[in-house]
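Showing just some of the chains, left in place.
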Amino acid sequence: METRTLQGWQTSISRVISDGDTEDTLIRGHSLNELIGNATFAETMFLLLNGKMPTKKQGVVLDALLVSCIEHGIAPPSLIPRLYASYGTGLQHGIAGGISAFGEKMGALGEKMAKLMIDKLGEAAAQDDETLLTIAQQTVAEIMGSGERVPGFGIPLHSRDPRADRVIEIAKENGVYGTYCRFAGYLSDAITDHRSGRPVPLNIDGVCACIALDLGFNWRTTQMFLLTSRSVSMGAHYLEELSQDTIWRHIPADQIDYSGAVAKNRETNT
Amino acid sequence: METRTLQGWQTSISRVISDGDTEDTLIRGHSLNELIGNATFAETMFLLLNGKMPTKKQGVVLDALLVSCIEHGIAPPSLIPRLYASYGTGLQHGIAGGISAFGEKMGALGEKMAKLMIDKLGEAAAQDDETLLTIAQQTVAEIMGSGERVPGFGIPLHSRDPRADRVIEIAKENGVYGTYCRFAGYLSDAITDHRSGRPVPLNIDGVCACIALDLGFNWRTTQMFLLTSRSVSMGAHYLEELSQDTIWRHIPADQIDYSGAVAKNRETNT
């Protein structure tokens, strides 16, 4: 286990240039000064995380994915910043609190699904439909057969996740509907079959996974689209709660059921 | 001090609709399903935080602002996520750590400048150049006269902040160069005069402030553009450090100068 110091950093992401003549930042070989005004945020995000500029169509699909994740009511990631606002904590800490709240039961399943697809299909996969169908059926049998859920499917508050459908549609229109999206479709079919015809819809985590992979991102990048995009909702809700000037959001004592020990005399500890 | 419970939430940001017929989220009155594929991320961010859709030109300027903030080498907000990666902490916690690191000496000055401009000019300001010049000179005299710095100006590593210049240029091209941008220009001139001709350039925090106000955002929104955009850099650096598999980034013992008490026998505490 060789540990590292705070010296010795290597990066291929960017280089800050400040040599008297030129003041610029080189991002993956591109001048930031030139990107400003010429590339959209989604395109530049693609460049940073993927290493190269997207095509216009890839940029459109990434924009669609980011928009689809941006807001979902006062869902937990935006509830947390509202609570922080009522405690008088700063905006950046409220957003950090919301982002850090993502866990195994919230948000993590996109990455799990992306990993699963890479495990089953490999990177830069280009399987034909028959193969994808077979692998999807095996995968679902394996996971659901052992009583688990397939990551990326299912949503508590909706019968379908309309956002997922729309993003898939945009992906098709822009030629980004590739092997991983198709595989997600076969997974969906296989789940429905496994449940005797009752479907479990692809959710927003799942769509992040298959779109990210078909856009050429590493599977570990999957969660980024949710985190960056949802930070806007977190900020909006924080600022709204702040403007409402609420104080100390809390559970009233009578809504807490105490099931612990009753009062006792202090035990002698010997 | 009337405190609030966890019930009773009011929002004008969005409404999740799930009534059998319709599955959608209404954002500021707009269908999310329709926004996906039709609006860019920057436009939808504008909608969420500003309450209405931007014009195309406003969207272009917001895109430019977001791109300008997206990456600046392994600057502290992206250094923190790299450290977290070397400790084996999850991506979302690394980004939260980077976002929460913004403080009085980093990132906060954009909001301070926006607040200052609102204090001096009011909201929806539309002063003429002569008035702006006068107020700018008074403001600089007041602040620098008491030994303080004017927020939004100055950058440690560059002689100018090329990002700020580019965004201002895009704002001019798109008709978003309004009263607050102009006021920032007069502040810059007044600072240069106060320092006998040595300029202090508008920085990225400053450009967030004046562009945000000229786009009609509340001054409290200023920091959002930096936070959301820079989260991409945080993620990119976290993922790169993770791929380098570094372990436990730390300060070597010999780089720490201990100036405390020398070894003493245990004091009797009585």
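As written, the chains take the letters A and B, and residue 1 is the first residue of each chain.
We take it that a contact is a pair of C-beta atoms (placed from the backbone, for glycine too) under 8 Å apart; a residue touches a chain by one contact, two chains touch by 3 or more.
Bear in mind that the values here come from a model prediction, so they are computed numbers and not experimental data.
Here 2 copies sit in place, and the number of copies making up the whole complex of this structure is 4.
The rule we apply is simple: only the chains that are shown with their structure count from here on.
As a whole-number value, the distance joining the C-alpha centres of subunit A and subunit B reads 22 Å. Subunit A contributes residues 1-6, 9-16, 18, 20, 23-25, 27, 32-33, 35-37, 39-42, 44-45, 48-49, 60, 63-64, 66-68, 70-74, 82, 86, 91-93, 95-97, 99-100, 102, 107, 157-163, 166-167, 169-170, 173, 218, 220-221, 223-224, 227-229, 231-233, 235-237, 239-240, 242, 244, 246-252, 255 to its touches with subunit B in the complex.
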